[in-house]
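Note that one protein chain of the assembly has been removed; the remaining protein chains are unaltered in position.
Chain nomenclature is as follows: A and B, assigned in order of appearance, with residue numbering initiated at 1 for each chain independently.
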Amino acid sequence: MTLLASILIDGVAYGMVLFMISVGLTVTLGLMRVVNLAHGLFAMLGGYLAATLMSRFGAAWGVAVAAAALLVGAAGIALERVLVRLVYGRPELDQVLLTIGIAFIGIAAAGVLFGTSIVSVPLPAFLSGVTDLGFRMMPTQRLAAIAAGVLAAAAIWFLLERTLFGVRLRATVDNTQAAQAVGIETGRIFALTFALGAALAAVGGILGAQLLPIEPNYVLKYLVLFLAVVAVGGLGSVWGSLIAALVMGVVETAGKYLMPELATIGLYGAMLAILTWRPNGLLGKH
Amino acid sequence: MAERFSLRGYRGLTGAELVIPLAAAALALIFPSQLNFLMLVATTAIFVLSLDLVVGYAGIVTLGHAAFFGAGAYGAGLYAIHVTAEPISGLLVGAAAGAAIALASGLLILRAHGLTLLMMTVAVAQILLEVANKSRWLTGGDDGLYGIMPAPILGLFAFDFHGRTGFAYSVVILTLVFVFLRVLTASPFGRTTVGIREDRERMAALGTRAYPHLVRTYAISGAVAGLAGAVSAQTVQVVGLNTLSFTMSAECLVMLVLGGTGRLWGALVGTLMFMMIHHSAAELDPFRWMFVIGFMLVAVVLFLPGGVVNALARLAGRRAERASR
Partner (left out) sequence: MLKHLMTAAAGLGLLAFATAAPAQETVKVGVIAPFSGGFAGSFGEPFRQGVETYVAMHGDPAPGVKVEFVWRDLPATDPARARNLAQELVARDGVQYLAGFVFTPNAIAAAAVAEGAKVPTVIFNASASAVVSQSQYFVRTSNTLPQVSVPTARNALEKGYKTVITAVSDYGPGIDAETYFKKAFEEGGGEVVESIRMPLSTTDFGPFLQSISLKKPDALFVFLPYGPPTFSFVNGYRDNGLDKMGIAFIGTSETQESDLQTLGEAAVGLETAYFYSAAHESPENAAFTAKLKELFPNVDPNPATVSAFDGTHVLYEMIRATAGKADPDKAIAAAKGLSWESPRGPVSIDPETRDIVQNVYVRVVEKDANGRLINKEIKTYEKQPDYGVQK
């Protein structure tokens, strides 16, 4: 049925964007037990940087995205080394307070540097416009988001399952102290993971800029969505966040198609239902 | 073993509670043209106190507490418009509304922990917000519920637009709530709550089931939050959807954590600090106040850990008389 296909494809596109942005958050939460409420900063910053590189410096889209991801990754490392490290092991509330403070500063800085209106991220020719899927027209950018999400998931799988870094990362997540005892440099793992999560969030922010427009309030406005993906998926579970993001994307989309007035209630109701059924998230541990 | 809520626990009261009305009176004398603002601070402080009961004492981190504040606000507002404008009974209606929502949601979600619980509190509040938004015929939707005209308190003290009556009203209620919570937290009921937060397994070994107790605590907190909402509805005379918003929950959590959890005083200090700084910073430069509050939060976390009150207690070298002892 056309309607079902539409719901699925729109939902998956939206879900992929959420996945790319949130996967970094779930890993840092699960890995470092750090509640980072400012995670949306990375996605927002990615959008701003890409837009600036393209409009001010005339960079090509691919270059801008790569550069933005690298810069945001570096910013992630800097943030982790300077501030976040100071609250490892501190009570959850302290982390909440610190990261909300960082979020506020980020919002204010974005307002000063880029203005308070939305900034649009220009699209390259091959991504703008629509593609004819046969049963309907689909914005090409959405298809790109799906492709990117699949690519990201595959890359993450490869990283975790087939590289030394991945082995070390998984060890550190499972049991940090044992990992240290075995000689794994957990500090470096933390920093790199933070950076990767930030960089991926930046890419998600850029690709999702039409769905989640780039403006200073981005950080706190969509925080609930990102946290929901993490909670529903299970802390620290990459695949959990993928499933959760897709489920949430499809549920919200289905709501919009079928019962628009109750779409928001439907989404949160579904979230409550899933969390009641699986309190540790879909694929969460302990 | 039955818990009793014991009023003989006057040990909870030290006489320090009188600081609240005294400080309020002093502030009112020094800033007579800002009674309205002080009234807002007092009303918010009642809400943040209810949050301390849940976050500081019971250890439940929530970002959806506004659900109970909003429920109380709309409940009291609708009561004033459709039933009677008598304010004291309006307060009770607000408290009951907050308690009811807290009880219902608590039963549903309090078996969960950590981030899951946090997200469930958010979900509950968001659903309530959407329901209020949709029920335009009842709540006015995003245009707000207006036309709330509370009658004079006890038939004697009329609400004036200067805010004098409203100010005294909110301070009296704040003091009473504070006393109530002091007694509650010092009582066996309160100590059980803290025990559950600190060591659930040991409490279970002693025969206490955590879940029912937490639900009761949550419901009481909901009642206090609803009470705060009712005061707000009566003194502002308009109830907006912001009373149910994530922003409200988040800001008040920030105020609490800033001041320090688990001491009740932290709720007052945090509210006063946050709102005063917001008030001044927003006036000096409306465009940049987020910088101020952001840096302040970071500074408090790094240099005054545990919130202002707890850090000051440590600096003063006194043994922390936290709820945990």
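To be clear about the criterion, a residue touches a chain if its C-beta (ideal position, glycine included) is under 8 Å from a C-beta of that chain, and two chains touch if they have at least 3 such contacts.
Computed from a predicted model, the values in this text were never measured in an experiment.
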Listed residues A:74, A:130, A:151 or A:273, member touching the removed chain: A:130
Residues of subunit A (touch criterion as defined above) contacting the omitted chain: 2-3, 6-7, 10, 13-14, 111, 115-120, 129-130, 136-139, 141-142, 210-213, 215-217, 221-222, 252-253, 256-257, 260-261, 263-264
On subunit B, residues whose C-beta touches the chain left out of the figure: 14, 16, 19, 23, 26-27, 30-31, 33-34, 36-37, 40, 43, 130, 133-134, 136, 141-144, 146, 160-163, 232, 235-242, 247, 265, 268-269, 272-273, 276-277, 279-280, 282-284, 286-290, 308-309, 312-313, 316
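The criterion applied here is as follows: only the chains that are shown with their structure count from here on.
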Chain centre separation (subunit A, subunit B; CA means) in Å: 33
Subunit A residues touching subunit B - in the complex, by the definition given at the top: 29, 35, 83, 86-87, 90-94, 96-98, 100-109, 111-112, 220, 224, 227-228, 230-232, 235, 261-262, 264-265, 268-269, 271-272, 275-276, 279-281
Subunit A-facing residues of subunit B, complex: 55, 61, 108-109, 111-116, 118-120, 122-124, 126-127, 130-131, 134, 246, 250, 253-254, 257-258, 261, 287-288, 290-291, 293-298, 300-302, 305-306
